[in-house]
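Every protein chain except one is present and positioned as in the full complex.
Chain naming follows the written order as A and B, and within any one chain the residues start at number 1.
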Amino acid sequence: MIRKILLSLILLLILGALGVFYISSDKSKSALILMTDFGVKDGAVAAMRGVALKLSPELTIHDLTHEIPTYNIWEGAYRLQQTAPYWAEGTVFVCVVDPGVGTKRKSIILKTKANHYFVGPDNGLFTLVAESEGVEEIREISSANRRPDSQDSYTFHGRDVFAYSGAKLASGKISFAEVGEVIPNNQLVMLDYPKSRFENGIASGGIPVLDIQYGNVWTNIDKNTFDKLGVKPGEMLNVKVLSKDSLVFQGIMPYVHTFGDVKEGDNLLYMNSLMNLSIGINMNDFANRYGISSGRDWKVEVSK
Amino acid sequence: MIRKILLSLILLLILGALGVFYISSDKSKSALILMTDFGVKDGAVAAMRGVALKLSPELTIHDLTHEIPTYNIWEGAYRLQQTAPYWAEGTVFVCVVDPGVGTKRKSIILKTKANHYFVGPDNGLFTLVAESEGVEEIREISSANRRPDSQDSYTFHGRDVFAYSGAKLASGKISFAEVGEVIPNNQLVMLDYPKSRFENGIASGGIPVLDIQYGNVWTNIDKNTFDKLGVKPGEMLNVKVLSKDSLVFQGIMPYVHTFGDVKEGDNLLYMNSLMNLSIGINMNDFANRYGISSGRDWKVEVSK
Partner (left out) sequence: MIRKILLSLILLLILGALGVFYISSDKSKSALILMTDFGVKDGAVAAMRGVALKLSPELTIHDLTHEIPTYNIWEGAYRLQQTAPYWAEGTVFVCVVDPGVGTKRKSIILKTKANHYFVGPDNGLFTLVAESEGVEEIREISSANRRPDSQDSYTFHGRDVFAYSGAKLASGKISFAEVGEVIPNNQLVMLDYPKSRFENGIASGGIPVLDIQYGNVWTNIDKNTFDKLGVKPGEMLNVKVLSKDSLVFQGIMPYVHTFGDVKEGDNLLYMNSLMNLSIGINMNDFANRYGISSGRDWKVEVSK
């Protein structure tokens, strides 16, 4: 009799333990991060969230931004590189800047060596994270991982393909191997852009984006490249900004730690929060004042 | 002695099981979705979230959009219809486009046959979800479901009535029956608008909204109505856009699957992500180029 009760108790305990384990394991699901050029004025992002949560109500979802300028794949590529390093391993980024939606361009999930997953169109959007984090493996999203009954919808892969398959992966309903067929790493579509370099006493690079809210100009001249100039904080430097090789701005300004190190209205060079050289005016908008924009046509040169 | 220990064990087990059950049940709460015309520049939406979470810290809250144009009940109605189908059963939508706040208009919760709940003012905001999902039952929000000590506040029912009662319902603190008195289904305020139809070889309908981010014109001509024209992908069609019955645009363009099926800068007709006929330009803004807007005055006619 007692033996029977004990056996039942043990069974109950095991079930209980499994229950606790099940609840705990739920919590170790990966976060899903959304980046699009959809804006937030309509219901597109909410439809993506709904699709993901219907599949897995426990999923936590965060927005990277939905204000990538329409069709601007290059700026999308930069925003991914800018933020991915701050997210935990296993995080799944659903990325939609997709002028070619519904055409032959591939729908993929890229796994990086930093163990981040990037879900989206294979159109160059993953250029910069592929370079900075390294490509572990790429898989084409199979039709089994598309939202059921969505085959007549050609213009909203953000909802029907990317949010859906991203949520399946983030919630552990499929493994990365179940995403679809492997695509060779060297077939990933990559965008060309001006690289950072040091030559003849000049540190040069491109302007991938503006720090839009404040009007600072962010270059891709990294700290290592800049350090070859041998500059001390406070030292004055020559700065040139060019668009399609014609001069847009030329000036002399100090290299300092932060805005408050110069007077209000003064120009400055500083390392931005991504440790790339940047140009600003304390309490004003440098890009706007000098008509400077960003993109693959723009170049910056800095020398003593 | 052993018997006593066994009894204690069994009691403990039952308590444990209840604990696990309690935690699990927490997780089956419904999501709360917020849609307003408040924008996100001030603290109004944050106050609504705070009120809901103070009531139930476990609640998950998502934004549909807060950028409904100010007082535009019609566009709010459309955004609800656009997104609700992608959300799980039981989801509670708190909806605030409410020019009549503090007047005699009713505060209601509408339950649809699709088992979604819509909380908000009875001013026509629920016209389209009532039509597409079907009305199960409507209840007027009783004063017991209003935020305590908010009776002197007349202008922010989003916070004091809708977020508060919506959170009570979503978190299971009240059942739908406890919301308040039943209102007969046929008393729901409904907006009038141009319906989609096929007549004399012409498929016609209204322009409920623009696809604002990209400038595409979304009609409410659904796939079934359009199919009566008997059009094959690639076929050219006549398109007229009228405002208050005067012609704003007339042109010939192909019906295709997606943007990339025509050259950049070319016009196209396509089924949008809600399976309604839409007009666009590949990589450009159709609405802006031809001065087309949306609302209940606008009409589209398509023929061979």
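The rule is short, and it goes like this: a residue touches a chain if its C-beta (ideal position, glycine included) is under 8 Å from a C-beta of that chain, and two chains touch if they have at least 3 such contacts.
Every value quoted in this text rests on a predicted model; they were computed, and no experiment measured them.
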{"item": "Hidden-chain contact residue, picked from the options B:57, B:184 or B:230", "value": "B:57"}
{"item": "Candidate in contact with the missing chain, chosen from A:113, A:195, A:228 or A:257", "value": "A:257"}
{"item": "Among B:29, B:49 or B:299, residue touching the chain not depicted", "value": "B:49"}
{"item": "Where the unshown chain meets subunit B, residue by residue", "value": "2, 5-6, 9, 12-13, 16, 19-20, 23, 26, 37-47, 49-51, 53-54, 57-58, 61, 70-71, 99-103, 152-156, 159-160"}
{"item": "Missing-partner contacts on subunit A, residue numbers", "value": "2, 6, 9-10, 13, 16-17, 20, 23-24, 27-28, 31, 33, 62-67, 79, 82-83, 86-88, 91, 209, 211-214, 223, 257-261, 270-273, 275, 283"}
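We take it that only the chains that are shown with their structure count from here on.
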{"item": "Subunit A and subunit B: spacing of chain centres that average the CA atoms, whole Å", "value": "29"}
